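Each remark here refers to the structure printed beneath this line.
The complex is shown incomplete by one protein chain, all other protein chains being positioned as in the whole.
The block that comes next holds chain A.
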Amino acid sequence: MSARRLVGLETEYGIIRPSMPKANSTVLSAQIVDGYAQLVRDSDSATRAARWDYADESPLNDARGHSVSREEAHPSQLTDSEPTLEAENQVWTAESIALDGNDARVGATLYQENDTTDVVMNMVLGNGARLYVDHAHPEYSGPEVTSPRDAVLWDQAGDQVMRRAAASAASLGSGELLLYKNNTDNKSVSYGSHENYLIPRDVEFSRLVDGLTAFFVTRQIFCGAGRVGRGMLGRGAEFQISQRADFFEAEVGLETTVNRPIINTRDEPHANWDKYRRLHVIIGDANLGQISTLLRVGTTNLVLSLIEAGMSPKLELADPVSALQQISHDPTLQASVALRGGRRMTAIEIQRSYLEAAETYCAQREVTDPDTTEILNRWRAILDTLEQDPMQAAGQVDWIAKYSLMKSFTERHNVGLDDPRIALMDLQWADLRLDKGLYYRIAARGLMETIFSQEEINAAVDNPPHDTRAYLRGMTLQRYAPYVVAANWDALSFSVPGARKINRFHMPEPLTGSRAQVGELFDAQLEINEFIDQLARHR
(Lines give C-alpha, C1' and ligand atoms only; values in the text may rest on other atoms or scores of the structure.)
Protein backbone atom coordinates (compact mmCIF):
# COMPACT_ATOMS: atom_id res chain seq x y z
CA MET A 1 0.00 0.00 0.00
CA SER A 2 1.41 3.28 -1.02
CA ALA A 3 0.96 6.23 -3.32
CA ARG A 4 3.39 4.54 -5.71
CA ARG A 5 2.15 2.42 -8.60
CA LEU A 6 2.76 1.99 -12.32
CA VAL A 7 0.89 4.85 -14.00
CA GLY A 8 0.68 6.41 -17.45
CA LEU A 9 -1.15 9.63 -18.36
CA GLU A 10 -2.49 10.49 -21.81
CA THR A 11 -3.86 13.75 -23.15
CA GLU A 12 -5.81 14.60 -26.28
CA TYR A 13 -5.26 18.26 -27.06
CA GLY A 14 -7.72 20.63 -28.67
CA ILE A 15 -6.39 22.04 -31.93
CA ILE A 16 -7.26 24.87 -34.30
CA ARG A 17 -5.69 26.78 -37.13
CA PRO A 18 -7.02 30.29 -36.58
CA SER A 19 -6.35 31.39 -40.15
CA MET A 20 -8.38 28.47 -41.50
CA PRO A 21 -11.29 27.84 -39.13
CA LYS A 22 -12.76 24.99 -41.17
CA ALA A 23 -9.51 23.07 -41.51
CA ASN A 24 -9.84 19.33 -41.02
CA SER A 25 -8.75 18.61 -37.47
CA THR A 26 -7.31 15.19 -38.34
CA VAL A 27 -5.07 16.89 -40.88
CA LEU A 28 -4.02 19.53 -38.35
CA SER A 29 -3.28 16.80 -35.81
CA ALA A 30 -1.19 14.93 -38.36
CA GLN A 31 0.73 18.14 -39.01
CA ILE A 32 1.57 18.27 -35.32
CA VAL A 33 2.88 14.71 -35.26
CA ASP A 34 4.68 15.19 -38.54
CA GLY A 35 6.14 18.45 -37.25
CA TYR A 36 7.61 16.62 -34.31
CA ALA A 37 8.87 13.83 -36.54
CA GLN A 38 10.76 16.44 -38.54
CA LEU A 39 12.32 17.81 -35.38
CA VAL A 40 13.40 14.33 -34.41
CA ARG A 41 14.76 13.62 -37.85
CA ASP A 42 16.76 16.81 -37.78
CA SER A 43 18.25 16.19 -34.35
CA ASP A 44 21.28 14.03 -33.77
CA SER A 45 20.76 12.99 -30.24
CA ALA A 46 17.85 12.23 -27.97
CA THR A 47 14.22 12.64 -29.04
CA ARG A 48 14.50 9.68 -31.41
CA ALA A 49 11.34 7.98 -32.51
CA ALA A 50 9.89 4.96 -34.27
CA ARG A 51 6.60 3.81 -35.68
CA TRP A 52 3.91 2.55 -33.40
CA ASP A 53 3.15 -1.15 -33.47
CA TYR A 54 -0.51 -2.13 -33.22
CA ALA A 55 -0.02 -5.88 -32.83
CA ASP A 56 -0.82 -5.92 -29.10
CA GLU A 57 -3.81 -3.60 -29.03
CA SER A 58 -7.22 -4.96 -28.04
CA PRO A 59 -9.55 -2.06 -27.21
CA LEU A 60 -12.71 -4.13 -27.43
CA ASN A 61 -11.93 -6.41 -24.51
CA ASP A 62 -14.17 -5.68 -21.56
CA ALA A 63 -12.83 -6.08 -18.02
CA ARG A 64 -16.11 -7.73 -17.10
CA GLY A 65 -15.07 -10.74 -19.16
CA HIS A 66 -16.40 -10.38 -22.71
CA SER A 67 -15.55 -8.65 -25.96
CA VAL A 68 -17.47 -6.40 -28.32
CA SER A 69 -17.34 -7.47 -31.96
CA ARG A 70 -15.78 -5.02 -34.41
CA GLU A 71 -19.13 -4.74 -36.18
CA GLU A 72 -20.95 -3.77 -32.98
CA ALA A 73 -18.32 -1.32 -31.86
CA HIS A 74 -18.61 2.40 -32.41
CA PRO A 75 -16.04 3.27 -35.12
CA SER A 76 -14.13 5.42 -32.65
CA GLN A 77 -13.50 2.36 -30.48
CA LEU A 78 -11.32 0.80 -33.16
CA THR A 79 -8.11 2.24 -31.80
CA ASP A 80 -5.99 -0.74 -32.78
CA SER A 81 -5.54 0.12 -36.42
CA GLU A 82 -3.62 2.98 -37.89
CA PRO A 83 -5.78 5.94 -38.74
CA THR A 84 -5.35 7.20 -42.25
CA LEU A 85 -6.07 10.55 -43.72
CA GLU A 86 -9.01 9.76 -45.91
CA ALA A 87 -8.73 10.22 -49.63
CA GLU A 88 -11.47 12.82 -49.40
CA ASN A 89 -9.01 15.20 -47.84
CA GLN A 90 -6.86 14.97 -50.93
CA VAL A 91 -3.97 16.22 -48.91
CA TRP A 92 -1.80 13.23 -48.25
CA THR A 93 -2.05 9.53 -48.21
CA ALA A 94 -0.64 8.01 -45.08
CA GLU A 95 0.58 4.48 -45.33
CA SER A 96 -1.47 2.22 -43.13
CA ILE A 97 0.56 -0.29 -41.23
CA ALA A 98 -0.69 -2.79 -38.73
CA LEU A 99 2.39 -4.71 -37.83
CA ASP A 100 1.86 -8.22 -36.70
CA GLY A 101 4.55 -10.50 -35.34
CA ASN A 102 7.22 -10.89 -37.94
CA ASP A 103 5.25 -9.22 -40.69
CA ALA A 104 6.76 -5.82 -40.11
CA ARG A 105 8.22 -4.28 -43.19
CA VAL A 106 11.85 -3.40 -43.16
CA GLY A 107 12.51 0.22 -43.93
CA ALA A 108 9.26 1.54 -42.53
CA THR A 109 11.00 3.59 -39.92
CA LEU A 110 11.18 7.32 -39.80
CA TYR A 111 14.75 7.10 -40.84
CA GLN A 112 14.57 5.80 -44.33
CA GLU A 113 16.74 7.95 -46.51
CA ASN A 114 14.49 8.28 -49.50
CA ASP A 115 12.02 11.07 -49.44
CA THR A 116 8.47 9.85 -49.08
CA THR A 117 5.11 11.51 -49.00
CA ASP A 118 4.17 9.60 -45.86
CA VAL A 119 2.69 11.58 -43.08
CA VAL A 120 3.64 10.30 -39.70
CA MET A 121 0.48 9.68 -37.68
CA ASN A 122 2.05 7.77 -34.88
CA MET A 123 5.44 7.63 -33.24
CA VAL A 124 7.31 6.51 -30.17
CA LEU A 125 9.61 9.05 -28.57
CA GLY A 126 13.02 8.92 -26.98
CA ASN A 127 11.46 9.58 -23.57
CA GLY A 128 9.35 6.43 -23.91
CA ALA A 129 6.11 8.26 -24.75
CA ARG A 130 3.79 7.82 -27.72
CA LEU A 131 2.76 10.77 -29.90
CA TYR A 132 -0.03 10.20 -32.38
CA VAL A 133 -3.28 11.25 -33.98
CA ASP A 134 -6.22 9.95 -31.99
CA HIS A 135 -9.45 10.55 -33.86
CA ALA A 136 -9.27 14.26 -34.51
CA HIS A 137 -6.76 15.29 -31.86
CA PRO A 138 -3.03 15.05 -31.36
CA GLU A 139 -2.38 12.87 -28.35
CA TYR A 140 0.62 12.41 -26.09
CA SER A 141 0.66 9.23 -24.02
CA GLY A 142 3.34 9.56 -21.40
CA PRO A 143 5.79 6.82 -20.51
CA GLU A 144 5.09 4.43 -17.64
CA VAL A 145 6.19 5.90 -14.32
CA THR A 146 6.01 4.65 -10.74
CA SER A 147 5.41 7.76 -8.64
CA PRO A 148 2.90 10.62 -8.67
CA ARG A 149 5.76 13.11 -9.07
CA ASP A 150 7.08 11.35 -12.14
CA ALA A 151 3.54 11.23 -13.54
CA VAL A 152 3.43 15.03 -13.24
CA LEU A 153 6.87 15.48 -14.78
CA TRP A 154 6.29 13.36 -17.90
CA ASP A 155 2.79 14.80 -18.29
CA GLN A 156 4.26 18.31 -18.32
CA ALA A 157 6.86 17.04 -20.78
CA GLY A 158 3.96 16.20 -23.09
CA ASP A 159 2.84 19.82 -23.07
CA GLN A 160 6.37 20.82 -24.06
CA VAL A 161 6.46 18.19 -26.83
CA MET A 162 3.25 19.70 -28.21
CA ARG A 163 4.65 23.24 -28.07
CA ARG A 164 7.74 22.16 -29.98
CA ALA A 165 5.65 20.21 -32.46
CA ALA A 166 3.42 23.21 -33.15
CA ALA A 167 6.46 25.45 -33.72
CA SER A 168 8.00 22.89 -36.04
CA ALA A 169 4.76 22.40 -37.97
CA ALA A 170 4.47 26.16 -38.43
CA SER A 171 8.01 26.32 -39.77
CA LEU A 172 7.07 23.59 -42.25
CA GLY A 173 4.26 25.71 -43.58
CA SER A 174 1.24 24.46 -41.67
CA GLY A 175 0.36 27.98 -40.56
CA GLU A 176 -0.03 28.75 -36.90
CA LEU A 177 -1.56 25.82 -35.02
CA LEU A 178 -2.95 26.49 -31.57
CA LEU A 179 -3.14 23.69 -29.04
CA TYR A 180 -5.31 23.57 -25.93
CA LYS A 181 -5.00 21.32 -22.90
CA ASN A 182 -8.71 21.30 -22.17
CA ASN A 183 -11.54 18.82 -22.61
CA THR A 184 -14.38 20.51 -24.45
CA ASP A 185 -15.16 23.02 -27.18
CA ASN A 186 -18.35 23.97 -25.30
CA LYS A 187 -20.28 23.08 -28.45
CA SER A 188 -21.17 19.46 -27.66
CA VAL A 189 -17.75 17.90 -28.06
CA SER A 190 -15.45 16.50 -25.38
CA TYR A 191 -12.05 14.85 -25.63
CA GLY A 192 -10.16 13.13 -22.91
CA SER A 193 -7.16 13.02 -20.71
CA HIS A 194 -6.93 9.49 -19.48
CA GLU A 195 -5.07 7.87 -16.63
CA ASN A 196 -3.87 4.28 -16.63
CA TYR A 197 -3.14 2.35 -13.47
CA LEU A 198 -1.65 -1.12 -13.27
CA ILE A 199 -3.60 -3.46 -11.00
CA PRO A 200 -3.19 -7.14 -10.17
CA ARG A 201 -5.54 -9.23 -12.28
CA ASP A 202 -6.89 -10.98 -9.17
CA VAL A 203 -8.56 -7.79 -7.94
CA GLU A 204 -12.13 -8.33 -9.10
CA PHE A 205 -13.45 -5.60 -11.32
CA SER A 206 -16.63 -5.27 -9.25
CA ARG A 207 -14.50 -4.31 -6.25
CA LEU A 208 -12.92 -1.52 -8.28
CA VAL A 209 -16.35 -0.24 -9.26
CA ASP A 210 -17.60 -0.35 -5.66
CA GLY A 211 -14.51 1.32 -4.25
CA LEU A 212 -13.84 3.93 -6.92
CA THR A 213 -17.20 5.39 -7.91
CA ALA A 214 -17.72 7.78 -4.98
CA PHE A 215 -14.04 8.72 -5.11
CA PHE A 216 -14.08 9.55 -8.82
CA VAL A 217 -17.31 11.53 -8.48
CA THR A 218 -15.76 13.75 -5.79
CA ARG A 219 -12.02 14.08 -6.52
CA GLN A 220 -12.80 16.88 -9.01
CA ILE A 221 -12.84 19.32 -6.08
CA PHE A 222 -9.03 19.33 -6.13
CA CYS A 223 -8.31 18.33 -9.75
CA GLY A 224 -11.13 19.79 -11.85
CA ALA A 225 -9.99 22.26 -14.50
CA GLY A 226 -13.05 24.56 -14.34
CA ARG A 227 -15.53 25.47 -17.02
CA VAL A 228 -18.08 28.19 -17.82
CA GLY A 229 -21.36 26.79 -19.14
CA ARG A 230 -23.65 23.89 -18.47
CA GLY A 231 -24.45 20.70 -20.25
CA MET A 232 -22.70 19.35 -23.31
CA LEU A 233 -23.53 22.55 -25.18
CA GLY A 234 -22.07 24.82 -22.54
CA ARG A 235 -25.24 26.86 -22.20
CA GLY A 236 -25.52 29.68 -19.71
CA ALA A 237 -22.73 31.51 -17.98
CA GLU A 238 -22.32 29.67 -14.73
CA PHE A 239 -18.99 28.41 -13.52
CA GLN A 240 -18.55 24.72 -12.76
CA ILE A 241 -15.68 22.72 -11.32
CA SER A 242 -15.12 20.11 -14.02
CA GLN A 243 -14.61 20.24 -17.77
CA ARG A 244 -15.80 16.67 -18.18
CA ALA A 245 -18.65 16.14 -15.66
CA ASP A 246 -21.51 17.07 -17.97
CA PHE A 247 -20.32 14.60 -20.62
CA PHE A 248 -20.80 11.50 -18.47
CA GLU A 249 -23.95 9.47 -18.79
CA ALA A 250 -23.25 6.00 -17.41
CA GLU A 251 -21.80 4.39 -14.30
CA VAL A 252 -19.84 1.53 -15.90
CA GLY A 253 -19.11 0.72 -19.54
CA LEU A 254 -16.67 0.06 -22.36
CA GLU A 255 -17.27 3.16 -24.47
CA THR A 256 -15.07 6.22 -24.25
CA THR A 257 -16.57 8.49 -26.90
CA VAL A 258 -20.32 8.01 -26.47
CA ASN A 259 -22.42 7.30 -23.38
CA ARG A 260 -19.25 7.87 -21.34
CA PRO A 261 -19.03 5.87 -18.10
CA ILE A 262 -17.56 6.94 -14.74
CA ILE A 263 -15.74 3.61 -14.65
CA ASN A 264 -14.39 2.45 -18.00
CA THR A 265 -14.04 -1.29 -18.51
CA ARG A 266 -11.54 -1.41 -21.35
CA ASP A 267 -9.39 -4.43 -20.51
CA GLU A 268 -6.19 -4.06 -22.42
CA PRO A 269 -3.31 -4.38 -19.97
CA HIS A 270 -0.39 -3.84 -22.40
CA ALA A 271 1.36 -6.31 -20.10
CA ASN A 272 1.09 -9.91 -18.98
CA TRP A 273 -2.67 -10.48 -19.21
CA ASP A 274 -2.77 -13.21 -16.59
CA LYS A 275 -1.11 -11.04 -13.98
CA TYR A 276 -2.37 -7.53 -14.63
CA ARG A 277 -5.21 -5.35 -15.58
CA ARG A 278 -4.88 -1.75 -16.63
CA LEU A 279 -7.51 0.48 -15.11
CA HIS A 280 -8.31 2.98 -17.86
CA VAL A 281 -9.68 6.11 -16.19
CA ILE A 282 -11.51 8.47 -18.52
CA ILE A 283 -13.24 10.76 -16.04
CA GLY A 284 -10.41 13.17 -15.27
CA ASP A 285 -9.91 16.70 -16.54
CA ALA A 286 -6.66 17.66 -18.26
CA ASN A 287 -4.65 19.68 -15.74
CA LEU A 288 -2.09 22.33 -16.55
CA GLY A 289 -1.33 22.79 -12.88
CA GLN A 290 1.28 20.47 -11.42
CA ILE A 291 -0.36 20.11 -8.02
CA SER A 292 -3.78 19.20 -9.41
CA THR A 293 -2.11 16.45 -11.45
CA LEU A 294 -0.04 15.30 -8.47
CA LEU A 295 -3.13 15.01 -6.28
CA ARG A 296 -5.20 13.34 -9.02
CA VAL A 297 -2.67 10.55 -9.47
CA GLY A 298 -1.45 10.26 -5.89
CA THR A 299 -4.85 10.01 -4.24
CA THR A 300 -6.09 7.58 -6.90
CA ASN A 301 -3.07 5.35 -6.23
CA LEU A 302 -3.88 5.35 -2.54
CA VAL A 303 -7.54 4.52 -3.11
CA LEU A 304 -6.58 1.64 -5.41
CA SER A 305 -4.35 0.33 -2.65
CA LEU A 306 -7.26 0.57 -0.20
CA ILE A 307 -9.44 -1.42 -2.58
CA GLU A 308 -6.76 -4.07 -3.02
CA ALA A 309 -6.49 -4.35 0.77
CA GLY A 310 -10.28 -4.53 1.17
CA MET A 311 -10.22 -1.32 3.24
CA SER A 312 -11.98 1.13 0.98
CA PRO A 313 -14.85 3.06 2.63
CA LYS A 314 -18.27 1.64 1.76
CA LEU A 315 -19.92 4.64 0.18
CA GLU A 316 -22.61 3.88 -2.36
CA LEU A 317 -24.06 6.91 -4.13
CA ALA A 318 -27.76 6.81 -4.95
CA ASP A 319 -27.14 8.26 -8.41
CA PRO A 320 -23.44 8.64 -9.26
CA VAL A 321 -23.88 10.43 -12.60
CA SER A 322 -26.20 13.01 -11.12
CA ALA A 323 -23.94 13.40 -8.06
CA LEU A 324 -20.95 14.02 -10.36
CA GLN A 325 -22.80 16.89 -11.98
CA GLN A 326 -24.30 18.30 -8.77
CA ILE A 327 -20.83 18.55 -7.27
CA SER A 328 -19.35 20.06 -10.42
CA HIS A 329 -22.09 22.68 -10.54
CA ASP A 330 -21.39 24.00 -7.04
CA PRO A 331 -18.08 25.88 -6.70
CA THR A 332 -18.98 26.71 -3.07
CA LEU A 333 -18.51 22.99 -2.29
CA GLN A 334 -21.58 23.07 -0.04
CA ALA A 335 -23.70 20.68 -2.14
CA SER A 336 -24.44 17.33 -0.57
CA VAL A 337 -25.25 14.23 -2.58
CA ALA A 338 -27.43 11.30 -1.63
CA LEU A 339 -26.05 7.95 -0.68
CA ARG A 340 -28.07 4.80 -1.11
CA GLY A 341 -30.17 4.62 2.05
CA GLY A 342 -30.79 8.37 2.13
CA ARG A 343 -27.78 9.76 3.99
CA ARG A 344 -26.24 12.85 2.39
CA MET A 345 -22.58 13.85 2.25
CA THR A 346 -20.59 16.68 0.69
CA ALA A 347 -17.72 15.99 -1.67
CA ILE A 348 -15.28 17.10 1.03
CA GLU A 349 -16.80 14.65 3.52
CA ILE A 350 -16.59 11.78 1.03
CA GLN A 351 -12.96 12.63 0.26
CA ARG A 352 -12.22 12.75 3.98
CA SER A 353 -13.56 9.21 4.41
CA TYR A 354 -11.11 8.01 1.79
CA LEU A 355 -8.26 10.06 3.25
CA GLU A 356 -8.87 8.77 6.77
CA ALA A 357 -9.02 5.17 5.57
CA ALA A 358 -5.69 5.67 3.80
CA GLU A 359 -4.13 7.36 6.84
CA THR A 360 -5.31 4.56 9.11
CA TYR A 361 -3.93 1.91 6.82
CA CYS A 362 -0.57 3.63 6.38
CA ALA A 363 -0.23 4.20 10.14
CA GLN A 364 -1.06 0.57 10.95
CA ARG A 365 1.36 -0.83 8.40
CA GLU A 366 3.97 1.86 8.98
CA VAL A 367 4.02 2.98 5.37
CA THR A 368 6.37 5.96 5.42
CA ASP A 369 7.87 6.26 1.97
CA PRO A 370 8.27 9.91 0.90
CA ASP A 371 5.74 9.70 -1.94
CA THR A 372 3.00 8.33 0.27
CA THR A 373 3.79 10.79 3.05
CA GLU A 374 3.70 13.70 0.63
CA ILE A 375 0.36 12.67 -0.89
CA LEU A 376 -1.28 12.07 2.48
CA ASN A 377 -0.06 15.45 3.75
CA ARG A 378 -1.15 17.29 0.65
CA TRP A 379 -4.50 15.50 0.52
CA ARG A 380 -5.32 16.48 4.10
CA ALA A 381 -4.04 20.04 3.61
CA ILE A 382 -6.09 20.63 0.48
CA LEU A 383 -9.30 19.29 2.06
CA ASP A 384 -8.73 21.54 5.10
CA THR A 385 -8.26 24.55 2.84
CA LEU A 386 -11.27 23.72 0.68
CA GLU A 387 -13.38 23.38 3.81
CA GLN A 388 -12.35 26.78 5.17
CA ASP A 389 -12.52 28.72 1.91
CA PRO A 390 -12.11 27.14 -1.53
CA MET A 391 -10.68 30.34 -3.01
CA GLN A 392 -7.66 30.00 -0.71
CA ALA A 393 -6.59 27.00 -2.79
CA ALA A 394 -6.10 29.11 -5.94
CA GLY A 395 -2.36 28.41 -5.85
CA GLN A 396 -2.82 24.65 -6.09
CA VAL A 397 -6.12 23.77 -7.73
CA ASP A 398 -6.70 24.50 -11.42
CA TRP A 399 -10.42 25.26 -11.31
CA ILE A 400 -9.98 27.63 -8.40
CA ALA A 401 -7.11 29.47 -10.04
CA LYS A 402 -9.23 29.93 -13.16
CA TYR A 403 -12.34 30.93 -11.20
CA SER A 404 -10.37 33.39 -9.10
CA LEU A 405 -9.00 35.11 -12.22
CA MET A 406 -12.45 35.33 -13.76
CA LYS A 407 -13.97 36.73 -10.57
CA SER A 408 -11.29 39.41 -10.35
CA PHE A 409 -11.93 40.27 -13.99
CA THR A 410 -15.69 40.60 -13.56
CA GLU A 411 -15.22 42.74 -10.45
CA ARG A 412 -12.77 45.06 -12.13
CA HIS A 413 -14.87 45.56 -15.26
CA ASN A 414 -18.19 45.35 -13.50
CA VAL A 415 -19.47 42.66 -15.84
CA GLY A 416 -20.94 39.20 -15.36
CA LEU A 417 -19.70 35.75 -16.34
CA ASP A 418 -21.75 36.20 -19.51
CA ASP A 419 -19.22 38.73 -20.82
CA PRO A 420 -17.73 37.30 -24.04
CA ARG A 421 -14.23 37.78 -22.66
CA ILE A 422 -15.01 35.30 -19.88
CA ALA A 423 -15.74 32.57 -22.43
CA LEU A 424 -12.47 33.48 -24.10
CA MET A 425 -10.61 33.32 -20.79
CA ASP A 426 -12.11 29.88 -20.19
CA LEU A 427 -10.64 28.73 -23.51
CA GLN A 428 -7.40 30.67 -23.41
CA TRP A 429 -6.66 29.37 -19.93
CA ALA A 430 -5.61 26.14 -21.65
CA ASP A 431 -3.69 27.68 -24.59
CA LEU A 432 -0.30 25.95 -24.59
CA ARG A 433 1.61 29.05 -25.67
CA LEU A 434 3.61 30.32 -22.71
CA ASP A 435 2.98 33.97 -23.62
CA LYS A 436 -0.74 33.55 -24.29
CA GLY A 437 -2.04 30.76 -22.09
CA LEU A 438 -3.62 32.28 -19.00
CA TYR A 439 -2.48 29.39 -16.81
CA TYR A 440 1.10 30.16 -17.83
CA ARG A 441 0.65 33.89 -17.34
CA ILE A 442 -0.53 33.24 -13.79
CA ALA A 443 2.19 30.69 -13.12
CA ALA A 444 4.81 33.14 -14.41
CA ARG A 445 3.79 35.49 -11.61
CA GLY A 446 4.52 32.83 -9.03
CA LEU A 447 0.85 32.32 -8.27
CA MET A 448 0.75 28.58 -8.98
CA GLU A 449 2.74 26.17 -6.89
CA THR A 450 5.07 24.03 -8.99
CA ILE A 451 7.27 21.08 -8.12
CA PHE A 452 9.24 20.99 -11.37
CA SER A 453 11.11 23.73 -13.21
CA GLN A 454 10.99 24.20 -16.98
CA GLU A 455 14.55 22.84 -17.15
CA GLU A 456 13.47 19.62 -15.47
CA ILE A 457 10.48 19.37 -17.78
CA ASN A 458 12.69 19.87 -20.81
CA ALA A 459 14.98 17.08 -19.61
CA ALA A 460 11.94 14.79 -19.40
CA VAL A 461 11.09 15.59 -23.02
CA ASP A 462 14.36 13.97 -24.02
CA ASN A 463 14.80 11.27 -21.41
CA PRO A 464 12.71 8.36 -20.15
CA PRO A 465 11.97 7.53 -16.52
CA HIS A 466 14.61 5.20 -15.07
CA ASP A 467 12.50 2.65 -13.28
CA THR A 468 10.15 1.08 -15.84
CA ARG A 469 10.33 -0.53 -19.28
CA ALA A 470 9.93 3.02 -20.66
CA TYR A 471 13.66 3.32 -19.94
CA LEU A 472 14.48 0.47 -22.31
CA ARG A 473 12.05 1.76 -24.93
CA GLY A 474 13.24 5.35 -24.78
CA MET A 475 16.94 4.58 -24.61
CA THR A 476 16.67 2.06 -27.44
CA LEU A 477 15.13 4.77 -29.59
CA GLN A 478 17.78 7.26 -28.57
CA ARG A 479 20.62 4.89 -29.43
CA TYR A 480 19.33 2.44 -32.03
CA ALA A 481 16.40 4.17 -33.74
CA PRO A 482 17.51 3.33 -37.28
CA TYR A 483 17.10 -0.36 -36.44
CA VAL A 484 13.75 -0.11 -34.66
CA VAL A 485 11.04 -0.79 -37.20
CA ALA A 486 8.24 -0.61 -34.68
CA ALA A 487 7.60 -0.19 -30.99
CA ASN A 488 4.65 -0.25 -28.66
CA TRP A 489 4.04 -0.42 -24.93
CA ASP A 490 5.18 -4.00 -24.57
CA ALA A 491 7.39 -4.78 -27.55
CA LEU A 492 10.30 -3.50 -29.61
CA SER A 493 10.90 -4.79 -33.14
CA PHE A 494 14.36 -4.60 -34.65
CA SER A 495 15.50 -4.97 -38.19
CA VAL A 496 19.21 -5.54 -38.38
CA PRO A 497 21.45 -5.49 -41.45
CA GLY A 498 22.08 -9.03 -42.57
CA ALA A 499 19.22 -10.54 -40.58
CA ARG A 500 16.30 -11.80 -42.61
CA LYS A 501 13.73 -11.71 -39.85
CA ILE A 502 12.42 -9.00 -37.66
CA ASN A 503 13.65 -9.46 -34.13
CA ARG A 504 10.85 -8.79 -31.70
CA PHE A 505 11.58 -8.19 -28.03
CA HIS A 506 8.61 -8.47 -25.69
CA MET A 507 8.32 -6.53 -22.44
CA PRO A 508 5.31 -8.06 -20.65
CA GLU A 509 6.61 -6.94 -17.24
CA PRO A 510 6.29 -3.16 -16.99
CA LEU A 511 8.92 -2.90 -14.29
CA THR A 512 11.59 -4.71 -16.26
CA GLY A 513 13.83 -2.84 -18.64
CA SER A 514 14.71 -0.29 -15.95
CA ARG A 515 18.05 1.49 -15.77
CA ALA A 516 19.09 -0.84 -12.94
CA GLN A 517 18.49 -3.83 -15.20
CA VAL A 518 19.60 -2.74 -18.65
CA GLY A 519 21.52 0.49 -18.06
CA GLU A 520 24.83 -1.30 -18.49
CA LEU A 521 23.88 -2.28 -22.04
CA PHE A 522 23.58 1.37 -22.97
CA ASP A 523 26.67 2.36 -20.99
CA ALA A 524 28.64 -0.23 -22.97
CA GLN A 525 27.91 1.50 -26.30
CA LEU A 526 27.31 -1.83 -28.06
CA GLU A 527 26.91 -2.43 -31.76
CA ILE A 528 23.30 -3.20 -32.67
CA ASN A 529 23.77 -6.97 -33.10
CA GLU A 530 25.58 -7.20 -29.82
CA PHE A 531 22.92 -5.07 -28.15
CA ILE A 532 20.13 -7.35 -29.34
CA ASP A 533 22.05 -10.45 -28.23
CA GLN A 534 22.66 -9.04 -24.78
CA LEU A 535 19.10 -7.83 -24.50
CA ALA A 536 17.82 -11.31 -25.29
CA ARG A 537 19.66 -12.53 -22.20
CA HIS A 538 17.57 -10.16 -20.11
CA ARG A 539 14.34 -11.76 -21.21
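Rule of thumb we're sticking to: a residue touches a chain if its C-beta (ideal position, glycine included) is under 8 Å from a C-beta of that chain, and two chains touch if they have at least 3 such contacts; residues count from 1.
Heads up, the rule we're going with is that contacts and distances are computed from a predicted model.
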Hidden subunit of the complex - UniProt protein name among "Sugar ABC transporter permease", "FtsW/RodA/SpoVE family cell cycle protein", "Prokaryotic ubiquitin-like protein Pup" or "Ferredoxin": "Prokaryotic ubiquitin-like protein Pup"
Identified contact with the non-displayed chain, of A:H135, A:H329 or A:R504: A:H135
Touch with the omitted chain, as defined above, among A:A394, A:M475 or A:M507: A:A394
Touch list for chain A against the chain that is not drawn: 12, 14-16, 18, 21, 25-26, 76, 134-137, 147, 149-150, 153, 180, 184-187, 189-192, 194, 256-257, 282, 291, 369-371, 373-374, 377-378, 381, 392, 394-396, 404-405, 408-409, 412, 420-421, 423-425, 427-428, 435-436, 438, 441-454, 456, 465-467, 515
